[in-house]
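The other protein chains are all here in position, but one chain of the complex has been omitted.
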Amino acid sequence: MNTYGKAFRITTFGESHGDAIGVIIDGCPSNLALDMEFIQRELNRRRPGQSKIVTQRKEPDQVQVISGIFEGKTTGTPLTLVIWNQDAKSKDYSHIANQFRPSHADYTYQQKYGIRDYRGGGRSSARETAARVAAGAIAKQILWQQGIKITAYTSQVGSIKLTTPYQHLDFSQIEQNDVRCPDPTLATQMIECIKEVRKQGDTIGGVVNAVIENTPSGLGEPVFDKLHAELGKAMLSINAVKGFEYGSGFDGVEMLGSAHNDLIYKDESGEARTRSNYSGGIQGGISNGEDIYFRVAFKPVATLMQDQESLNTQGDSVTVTGKGRHDPCVVPRAVVIVEAMAALVLLDFYLRNQQTVEIKP
Amino acid sequence: MNTYGKAFRITTFGESHGDAIGVIIDGCPSNLALDMEFIQRELNRRRPGQSKIVTQRKEPDQVQVISGIFEGKTTGTPLTLVIWNQDAKSKDYSHIANQFRPSHADYTYQQKYGIRDYRGGGRSSARETAARVAAGAIAKQILWQQGIKITAYTSQVGSIKLTTPYQHLDFSQIEQNDVRCPDPTLATQMIECIKEVRKQGDTIGGVVNAVIENTPSGLGEPVFDKLHAELGKAMLSINAVKGFEYGSGFDGVEMLGSAHNDLIYKDESGEARTRSNYSGGIQGGISNGEDIYFRVAFKPVATLMQDQESLNTQGDSVTVTGKGRHDPCVVPRAVVIVEAMAALVLLDFYLRNQQTVEIKP
Amino acid sequence: MNTYGKAFRITTFGESHGDAIGVIIDGCPSNLALDMEFIQRELNRRRPGQSKIVTQRKEPDQVQVISGIFEGKTTGTPLTLVIWNQDAKSKDYSHIANQFRPSHADYTYQQKYGIRDYRGGGRSSARETAARVAAGAIAKQILWQQGIKITAYTSQVGSIKLTTPYQHLDFSQIEQNDVRCPDPTLATQMIECIKEVRKQGDTIGGVVNAVIENTPSGLGEPVFDKLHAELGKAMLSINAVKGFEYGSGFDGVEMLGSAHNDLIYKDESGEARTRSNYSGGIQGGISNGEDIYFRVAFKPVATLMQDQESLNTQGDSVTVTGKGRHDPCVVPRAVVIVEAMAALVLLDFYLRNQQTVEIKP
Partner (left out) sequence: MNTYGKAFRITTFGESHGDAIGVIIDGCPSNLALDMEFIQRELNRRRPGQSKIVTQRKEPDQVQVISGIFEGKTTGTPLTLVIWNQDAKSKDYSHIANQFRPSHADYTYQQKYGIRDYRGGGRSSARETAARVAAGAIAKQILWQQGIKITAYTSQVGSIKLTTPYQHLDFSQIEQNDVRCPDPTLATQMIECIKEVRKQGDTIGGVVNAVIENTPSGLGEPVFDKLHAELGKAMLSINAVKGFEYGSGFDGVEMLGSAHNDLIYKDESGEARTRSNYSGGIQGGISNGEDIYFRVAFKPVATLMQDQESLNTQGDSVTVTGKGRHDPCVVPRAVVIVEAMAALVLLDFYLRNQQTVEIKP
């Protein structure tokens, strides 16, 4: 279904070229004074048309809150956030009304539902993630009050990779360039790569890294709802994601246990800490208080400005011609989506955790 | 919580050294004649002591069904499967009663619950996965009746990698060697590697690949509950997993969209097919009928036969000494767990899908 | 939370005097041509100002669908229905900003959330049920296609009772009078009673009966989610409801089992039928194909045009003075709400049932 979360539960709605997209948030703690400008700033980080390396669709993505707020504060009732679609040029899509675009969801939606809103991909459009970013911006505010900070950044575009450990990066550089890579030199190369790819009417993939700092220990549930399993699901639910790894990830496979184990010691303040952090801040599915970090792989965008072989809805061979306004690479706009989903996962576990720990004999 | 699935819902219970582990299955279709021997055979594939490269704990892992079956058939009521623990040498663990083993869940459980069953890791032990394998064996039987086939195999141990595409492998070789790698030559190397690592009292990681063949199109839900997002969550919920990728995965990042897109054509039988399958059989979170394939990364086992720095529950520095019977590498026994979890995900979507498509005007 | 249903899942939002109220429907089957005029007609049956015996607030209650429809048909994606508030005279409520109205939710919301939108009761207002009626109107359309028909009517206002069994009533009379009682003589008395009560600035309770005809057997789940348990919950979730009984209900308590048991026979068409129907169409929580019927008790409306003793938010004694536009008796407008909730329960089980029965060996 279109719902994520148990304690802080969001349900998103809307199609790329319908009237609006939006989100209901159920379970938001009451009495919070929401910073609406922050929500807008987060939406602006995802917004089309924000730079030269993203799609040029012109959407202000202004959010309207139509329930759940009274005199500037949350009331504990559902928050409904609506973003009205403005620059929905549906006629751009009439040519694909009866065609399946390769590696899009056109064919699978048709198979599953027997009908699809073909305009801009309808519900399968990444435009749906604007609703997640709005909800995530609220989750972030609540997490900040608890001291939890989430940062994502572009670590790879095509074969251009940032391999520096996150501890040695200057996160203040992330928003200083269009591709959101904290290394300015690599950022320039990545931007060049994206421009070059676009010139060819082509697209390219990328990787977004994320770090969650100052997480309390005890978040996450054993067995199925492990903290990293939910993070993985949340990331894999973002359009175009093909892989997720946390802590040592796929590289950890080649390590010996004696090198991989995170030895435990007591720091000056008497806190239990680990000497290394290959666990990625999570052990047995539960946070241990160390930094949580993970990587998310995005495939190249499926919409190309090139001709491609496909079928139409009648099953005849057709040539699909690329049209419309699209991103040559998704990662610059995906950074804030990764942060939003991470915030939603963390806050959900944070609130669920109250249940487990608060009862007193 | 300890529940997975919506339509075919399993809840597992039990601790490594408690009376028993087991699973309740709610939502199993009625009137099915279950093949109990198959369930046992699957458990045997996960069972400790099955070969020289796994832990030597002696557990027959025999399953008892105490509800939900009548005259050999499922009745639609909850199936309860219990596996009684036999060879639970709890005294092996008395030395860690007050110590946190590095990179285990000891510290995080203590932080979350204020108490932990330290014997063999209690609930955090991978022994819990026997319950999943039993449930997965039932899910597999149902999927087979629909023609869906799931195969997993070891593709990497340490740095020894099987890079052959799955289409060129002989799956009948998988169960012919102790490490469950379909390439006999590599299998021998992997087994040697594991033996060597064990000799040093150390452990090593690995990768399990999986392929799901003959999936109907239309499985999976848009937005949050995408088929690959649920597969990812299910895999990441398995003990020791650090990463998941499907289709082109992390490698797809470096590809151009024009190379990555799976062009669509009509095969001889009139079916829509794709020329390549970088999508991994899933588009927009919904299966398209092509093979689903993915990879799961396992870290090296945390239990070592070496001394390690840690803290005790009083916060004092201690040296944790490795004892007990453990796996030097988890992947040989993980192959069947990966299959089980994949079966649980697939069947759940299969059953949920009935809702969406069956109503007729 | 603000969600009802599993397969056909609705989430309502909005406050009485906020911007709007509305509902998201997730799980609506695709490819349905919705009859929007029918939805509006149902809303008109609940609408304030529809007759002289209900509140005179002027709300057109016109519904806008902002997602989930494409070219007039459902697409399987979330349907979002919004009803913008028009005649929200919030100043009518400024006098209760700091007062707790007796037998309203003012005090409990304040205790639970530490804040409340006092305007018209905010989220606790029965205005929220307009969203349920809109969703129920869609559920009804789908059920009709399966032949299932739901009818509710007023059976009691104060001490004026309609005791005729439903089989002997002329349901076509229900909408012929303002109180929605199928017996015209009693209807006149009920209307007089309501008018008299209003003249005194007072309110009165009532009972709504409902009948569900042509339900297939097999709907409902054993144990906790019995069909009548869900119906009961759904009815009790409607504002002002104090009791629910089905089949023989509270009167059945005094019967002997030999009189109460519904003997089974085969009718002319070869169908299994019962000679009586004290079971109310449900046995063991599952429908048996006979008519389902139940009764719902509504207390007198809490808002009076009289002075009442209470406290303010500072804990001081105050006199609450009745103001605003309110219903002297809730049942005339509640009839359609009862039908809507019944439709939501039935359809949810109908869709869930597909899972159970469709799998074939």
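Residue numbering begins at 1 within each chain, and the chains themselves are lettered A, B and C in the order written.
Definition applied: a residue touches a chain if its C-beta (ideal position, glycine included) is under 8 Å from a C-beta of that chain, and two chains touch if they have at least 3 such contacts.
Remember, predicted model here, so these are calculated numbers, not experimental data.
*Asks:* Among the chains present in the display, which ones are touched by the chain that isn't there?
*Replies:* So, spelled out: the chain left out of view touches A, B, C.
*Asks:* Touching the left-out chain: which of B:76, B:136 or B:222?
*Replies:* Touches the omitted chain: B:76.
*Asks:* Determine which one of A:16, A:55 or A:77 touches the chain that has been left out.
*Replies:* Looking across A:16, A:55 or A:77, the contact with the absent chain belongs to A:77.
*Asks:* Give the residue, chosen from B:19, B:87 or B:271, that touches the chain omitted from the document.
*Replies:* B:19
*Asks:* List the residues of chain B that touch the chain left out of this view.
*Replies:* Missing-chain contacts on chain B: residues 1-3, 9, 11-15, 18-22, 24, 26-27, 30-31, 66-68, 70, 73-80, 82, 109, 112-117, 122-123.
*Asks:* List the chain A residues touching the unshown chain?
*Replies:* Residues of chain A in contact with the hidden chain: 6-7, 27, 29-32, 76-77, 142, 145-146, 222, 350-352, 354-356, 358-361.
*Asks:* Which residues does chain C use to touch the chain missing from this display?
*Replies:* Those residues of chain C that touch the unshown chain are 1-4, 12, 100, 102-105, 107-109, 111-114, 123-124, 128, 156, 158-159, 197, 202-207, 217-218, 220-226, 228-230, 232-234, 236-237, 242-250, 252-258, 260-266, 270, 272, 274-275, 278-280, 282-289, 297-304, 306, 308-311, 315-317, 353, 356-357.
Note that in this section only the chains that are shown with their structure count from here on.
*Asks:* Can you figure out the chain closest to the middle, judged by Cα centres?
*Replies:* A
*Asks:* Specify the chain most distant from chain B by Cα centroid.
*Replies:* So the farthest one, by centre of C-alpha atoms, is C.
*Asks:* Centroid of chain A to centroid of chain B, CA atoms only: how many Å?
*Replies:* That gives a centre separation of 26 Å.
*Asks:* Could you put a whole-Å number on the gap between the CA centroids of chain B and chain C?
*Replies:* Measuring from centre to centre gives 46 Å for this pair.
*Asks:* Quick one: chain A and chain C, Cα centre-to-centre, how many Å?
*Replies:* 39
*Asks:* Multi-chain contacts in chain C: which residues touch at least two other chains?
*Replies:* 27, 30-31, 76-77
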